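Removed from the display is one protein chain of the complex; every other protein chain stays in position.
Here is chain A:
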Amino acid sequence: MDSEEEDFYYSSGDGEAEESAEGGGDELESDSATISHHRKNYTILKEEDIRKLHDGDISTVANVLSVSRGVACFLLCKNNWSLSTVYNEWFADDEKPLETVAKRKSGNQVCKICYESVVVENMLSVACGHLFCSDCWKTYISTSITKDGVGCLTLRCPEPSCKAPAGLDMAELLATADEKEKLNKYLIRSYIEGNRKRKWCPAPGCEFSVQFNSDGCDSYDVVCDCDYKFCWKCMEESHRPIDCETVEKWVKKSSCDGESATWILAYTKPCPKCHKSIEKNQGCNHMTCRCRHQFCWTCLASWNKHNQCNQYSVGKDVIEKRENAKLGLQRYAHYYDRWVSNDKSMKLALIDLSRARAEHVGLLVRVHGESEGQVKFVTEAWEQIVECRRVLKWTYAYGYYMDTDTTNSAKVSLFGYLQGQAESALERLHHSAEKEMEKFLKAECASKDFSDFRSKLAMLTGVTGNYFENLVSALENNLSEVQSSSDKSQTAKQEAHRNEEALI
């Protein structure tokens, strides 16, 4: 586990070598290798890759079944682009969509769409043999491409009872260049969206897609070439160390519905008669609802029977529930604020990271006469910051859901300790990368200063990575160290102390 973690946070020389050996090892890819070690579970597909892949699948099916490419494409679209399903269906189903049902005559024939009499030589059909004039075919295809969306790939012969596929073959013959381009876009869409192993990168504006290659592997984290990092399983942003279910719960909760419910519970009471929620905005406890029912705010009993309610009675749990809700709301606000602020920091850091890549590296090379390799520590620092902000953010969701079980105070305090350490290390790193960096961008300065800064920032990057590594592995083990023996949590603390010393 530990070594895996290390790969996760540090740029290890080996990893990068592998990366470039895999091909396409350009600047961006080797950068993302610093963040992820699970490169082999998935492939990032760009448009031209997808074209090659679906073209390959279509050709394979066309060859194996000896059908036209259009029929192969039709079958693949219908069967989620799974070759084995296509073959199974094909050999199981006696009713092939290909049989020639209409005999070709010579001379003239009336086109059943436009009712013109046309020389048979000027008419077309797909495998079924139903003839229509080429003008009608053309509009048929073009209407389908403009109106049916992905459906144009599974277009059939216009003859109402005929099942023969007509889409791709006829389009290749008759469609305009624009229409063909559109059709190609739909092919790509169908190829990605039709199969469970492929998905679009969920980042806004990103046009890449991902093919996930192995099922049942331990990590679902995917780093797209656009730098967005997401979870394959739930398609939310990457959320280590917490699981998809907690993320879903948290996201739902923060999307306000749940929260206004808590607010209503905390600050209003339902009218005992019509059950509408009432917020008390005046001092007296004699309430008159809009439904004209009168009652006591404190005990909710009808006012005309009301005498006193100062003595304890069974209704107390209602009040307790309300108090709890009020406290719960405050607690939630605490975690939510921190989640939001780390989310914001992360997004800003992403901007800083791309600026560091695009401008600062070049600038530092020019100003300080260093090689690119020597100023790489800047981008590495920003990558670390982005990653840590994300992790930190999710640990606040973790904290919110963990705290509820207050019986385990040792876990709570270990979590608080690890999170606190990690957070302050990250603040130091973030500060240094943001503020101390500035003067080195502006003007030349003593090369010693710059090399001091380099070792400081690189060290902060490493140390922060360490802290977060501890935090993530502790949380992913559900802080089990506490249960097995309290010594271990001591060890964790000691280790953390060592890190701290390294800082000084």
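Heads up, the rule we're going with is that a contact is a pair of C-beta atoms (placed from the backbone, for glycine too) under 8 Å apart; a residue touches a chain by one contact, two chains touch by 3 or more; residues count from 1.
Throughout what follows, contacts and distances are computed from a predicted model.
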Protein name, per the UniProt record, of whichever chain is missing from view ("AB hydrolase-1 domain-containing protein", "E2 ubiquitin-conjugating enzyme", "NADPH oxidase 4 isoform X1" or "RNA-splicing ligase RtcB homolog"): "E2 ubiquitin-conjugating enzyme"
Among A:Ser161, A:Asn281, A:Asn304 or A:Ser371, residue touching the chain not depicted: A:Ser161
Of A:Val64, A:Cys114, A:Cys291 or A:Ala333, the one touching the omitted chain in the full complex: A:Cys114
Chain A, residues in touch with the chain not shown (by the definition above): 78, 112-115, 135-136, 139-140, 143-144, 147-149, 151-152, 154-163
